[in-house]
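This structure is in structure tokens; I'll ask about it shortly.
Just one protein chain is left out here, and the rest sit where they should.
Here is subunit A:
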Amino acid sequence: MSEQSIAVEARDVSRRYGNVWALRECGFQLPANRIIALVGANGAGKSTLMSIIAGTLPATSGSLLVHGRPVVKGRSIDRGGSAASRVAILAQDKPLYRDFSVTDMLRFGRSMNRVWDQRRALSWLERFDIPLDRRCGKLSGGQRAQVALAVALGSRPAVLLLDEPLANLDPVARTDVTGELMAEAADSDMTVMLSTHIIAELSGVGDHLLLLDAGRPVLTGDVEELLDSHVRLTGPRADQPPGPGAIVQAQHTDRQSTFVVRQPAAPTANAVVAPGWTAQPITLDELILTYLKASAKAHHDLEAAA
């Protein structure tokens, strides 16, 4: 990826709370103008990573760049940051000023940002029928989430970080919001990173995946490419799969072995790769679960060895 096309780059980023490592030596590059799904179990370090990208939490070590500019805690664009590296973050609990009306919240966004697109923020609220004159404290959880999203979108950030954005929404609103978010991202030069621990939320949303486990990135890449390069091989009991590629997961019964393999080139779906063996594509859910299980097993093995 060229530097222009990289929205976020982490170089050995670590973050420790006391004796607990929330992130450990994270290194990755995330492409610009894409919707990035940040996936991980509770406590995997998703919120910590997002807070470091947003500049509200310092990394214990390592460096993080947004559009090529290093992120420094507490430094916003009025102190030398670049408009091209502006980041907006929407926290899990979607904080708003309770006694502000929705209109006041939009004015807050306009007052606190050098770039503000009132039309974009208003249009978001209109799409979801949010009453502008109502106090935020009187809105439902879902409505509050929409107001928080409108404020974040109105500031026209280069990178929009959404921490569990769909948590307060009903299933219909989830579909609407993800659809609208994808449209917003497609219409503007904005990179959206949304985190979730509910894999089902991701279907059809993210086009780039960053999978965190215990503070480390275990899988990152374009979703299509990842799905194309992974295959499940099932055949007679064997210690190794019948073809090239890195074994992500191996399961054995007395008579049968199943391997999830990351292959160097895209396999042909359902092709028979060796006598008695079948190859099947795997879904995004399966891919994520496979890597999370493999990572958990690796940790367990490490702890047992220690």
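Here is the rule we use: a residue touches a chain if its C-beta (ideal position, glycine included) is under 8 Å from a C-beta of that chain, and two chains touch if they have at least 3 such contacts; residues count from 1.
The criterion applied here is as follows: contacts and distances are computed from a predicted model.
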item: From "Cytochrome c oxidase subunit 1", "Protein-arginine kinase", "ABC transporter permease" or "Fe-S cluster assembly protein SufB", the hidden chain's UniProt protein name; value: "ABC transporter permease"
item: Which residue of A:34, A:67 or A:86 touches the chain not shown here; value: A:86
item: Touch criterion as defined above, residue of A:187, A:239 or A:254 at the omitted chain; value: A:187
item: Residues in subunit A touching the chain absent from view; value: 46-48, 50-51, 54-58, 73-79, 83, 86-93, 95-98, 100, 104, 107-120, 148, 151, 155-156, 161, 163, 184, 187-188
